[in-house]
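For this view, one protein chain was removed and the others were kept in their places.
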Amino acid sequence: MTEAATTLGPPSAPTPFAFSEASWTRIRKLLTRYPQQQAALLPVLWVAQEQVDADASRPRQLTADVIKAVADALGLAPAYVWGVATFYTMYFTQPVGKHLVEVCTSVACCLVGGEEIYQRLCQRVGIDPASGGTSADGRFTVRRAECLAACGYAPMLQLDNGAFHENLTEEKLDALIDSLREATA
Amino acid sequence: MALVTINGQTLEVPDGTNVVEAAALAGVDIPHYCYHPGLPIDGNCRMCLVEVEGARGPQIACNTLLRTTRNKEGDEVPAAVVKTETDAVRQMRQGVMEFLLLNHPIDCPVCDQAGECGLQDYYMEHGKHDHRSVVPKVEKVKAQPIGPNVILDQERCILCSRCVRFTREVTKTHELVIAGRGDKSRIEVFPGTELDNDYATNVVDLCPVGALTSRDFRFKKRVWFLKTASSICTGCSRGCNVHLDHDGGKAYRYRPRANEAVNRWWMCDRGRFTYKAINEGRQRDAKVGGQVVPFAKATQELRQLLGSGKVGFVVGAHASLEDMAVVKWLSAALGARAWGLDWSEQGKEDDFLMKADLTPNRQGFALIGLDSDETSFREALPGLTALVTVAVALPSGLVHARTAALVTHAAAAPESAAVVLPIAMHAERHAAYANVDGIIQHVEPAFEPAGDALPASALLALQGAGMGYPLPFDREGVWKRLDAERGVTA
Partner (left out) sequence: MTKVLTAHVDHPDSHRLAHYRSVGGYEAARKAWTSMAPAEIIGEVRASGLRGRGGAGFPTGMKWGFIPVSSPKPKYLVINADESEPGTFKDRLLIERNPHAVLEGVVIGARAIGAKRAYIYIRGEFATQVKVLEQALVEAEEAGFVGPDLFGTGEGVEIVIHRGAGAYICGEETALLNSLEGRRGYPRLKPPFPATNGAWDCPTCVNNVETIAAIPWIITHGGAAYSQIGVFEPGEEGKPPKVDSRGTRLMCLSGHVARPGVYEVPLGISFRELIEDYGGGVWKGRKLKAIIPGGSSTPVITADEAMDAVLTYEDCARLKTMFGSGGLMVIDDETCMVSLLTVLLRFYAHESCGQCSPCREGTDWLYQVLVRIRDGKGRPDDLQTIRDLCVNMEGRTVCPLAAAATMPTISYLTKFLPEFEAKVSAAQPVGVH
């Protein structure tokens, strides 16, 4: 028997998370929109993640204290919140680098070179394409994404859960990588 | 009531019954993992797929609920016509087994669930397929303590979610959760919040596989060596029904035994681990004046006390109804007084199963007609020539100079006791107890009493007989007289 050789759930962070006043304002508004508090869980996780993301001093991850803060705000058990958060791919339940780059390698994109874009991106930033992951310098986390509803503008990638970069070519990809490198230099 | 036809047999079942339960009533076993009568239906394991006439494709029996159904003429007709033993159903079960075992580590030789594992049982009954995947299995966390009493092995888990539903719906403590998605899904606890509620170990009983095992029982005994007796937990006045698993005169564990009226399917951890008292700290020998003596010597001494004139009896709430009855009768025969008193500590009480009264049979005092007035005992004590205590620990100030203590545990006998006699616990005899709601529950003996112990009722009845007062000493005789005298029926 290995006594507590491994831990379950998210790790803790050096500074405990607390919702900012601005976040509380958003949360209070969200709570008026649902007949039950629990329904605000996905939106409140978004609020938490956005606050985490805007705070350069914090790891880019929903650490245990963040999950706990969300749970407390909604009167839910932290384990429950963790179970819900890990179901969805967009919440940072794993550590994420300075830029999260998700390349669609679903059917429509792969028909027109999505896989090649993914491979090239991995190679350019130094990530094993077999697994994806975060580059050694912590600048890039690269993942395969499943269909992002841009099939007519393939190949494409999504940057940091936000903007779509569509109709990608090698040149466009390289230019994007360079500009991201510059921005985080 | 609703009608249902299962494999050609039509029967009537209460409205709302599902097909798993209905089939059981018809003597048909429909294999299932995720369905449990005490938990909300989840329908995730797909093991209970059956054919239902007129349905689009196979249906899960657990979520096929039967309601009164009438045809156009207004006649009641079967709500469902179910087939559970067709080739198609057998093929489906085998298919599901193959999926459930795909990522299972098949580590039965080192798994404590082996022998009582739903995967082993159903594989032999419904699977028996060759393993044909060469894909590496998904690796997850193994042998992780997730609380004081439970160990988790994520790899063995079939994600039936029984444990999650238990902590969500029954204890409402929400410690367990399924995290992740797809075949990377796994049971987790949140860091800093252990599975540490008063009912936590029920998840071990609920887990149909070796994913959740009891830290207490793990690796103590291969289950196929265990024998099982129907018993009750004597840890509090609830009297939860249990299976007492034992071997070689030793109790290994309690598992809750379903009883809708008492404990449904559950028991608390406090009570669950009271099985240890059957093995530990027992009084095994008879003693006179602090010295171990042959049993007959001690009973001789006891009889002397009984004949000393003004004898008093105190019987505790751990004694069975039989013990109380015989004390009552013997004291009457001797012209002695008998009290039903117990000074056991109080424990935690909740609004579910746990009661503050940590004795199993306090209701028995009134049922048998014993005096439970402590003041009258205190007043009478100085005038007694001897005191006989049965299954009770006296407060130090109330020990009589000539005390005979009939005890299950050594610690209950006062050091100054003139006579100490070992008596049997509930695991070692037929006995009955009246729980907090007055429900009389019988236990069957699991094994022979420890050391020289006898059931207190038999021990006292034999003394009575020796003194010329014939008293019933076996179960049948005791209950016959109880029924006749007090209308207390087994």
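As written, the chains take the letters A and B, and residue 1 is the first residue of each chain.
Here, a residue touches a chain if its C-beta (ideal position, glycine included) is under 8 Å from a C-beta of that chain, and two chains touch if they have at least 3 such contacts.
Every value quoted in this text rests on a predicted model; they were computed, and no experiment measured them.
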Residue of B:I41, B:V77, B:A277 or B:L398 touching the missing chain in the full complex: B:I41
For subunit B, residues in touch with the removed chain: 41-47, 49, 57-58, 60, 63, 92, 95-96, 98-100, 102-103, 132-136, 158-159, 178, 180-185
For subunit A, the residues touching the chain missing from this view: 33-36, 38-43, 45-46, 74, 76, 83-84, 87-91, 105-108, 110-112, 115, 144-154, 158, 161-164
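As a working rule, only the chains that are shown with their structure count from here on.
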Centroid spacing, where centroids are CA-atom means, of subunit A and subunit B in whole angstrom: 48
Complex interface listing, subunit B residues touching subunit A: 141-146, 151, 173-181, 188-193, 218
Subunit B partner contacts - residues on subunit A that touch it in the complex: 1-12, 64, 67, 76-80, 82-83, 86-87, 89
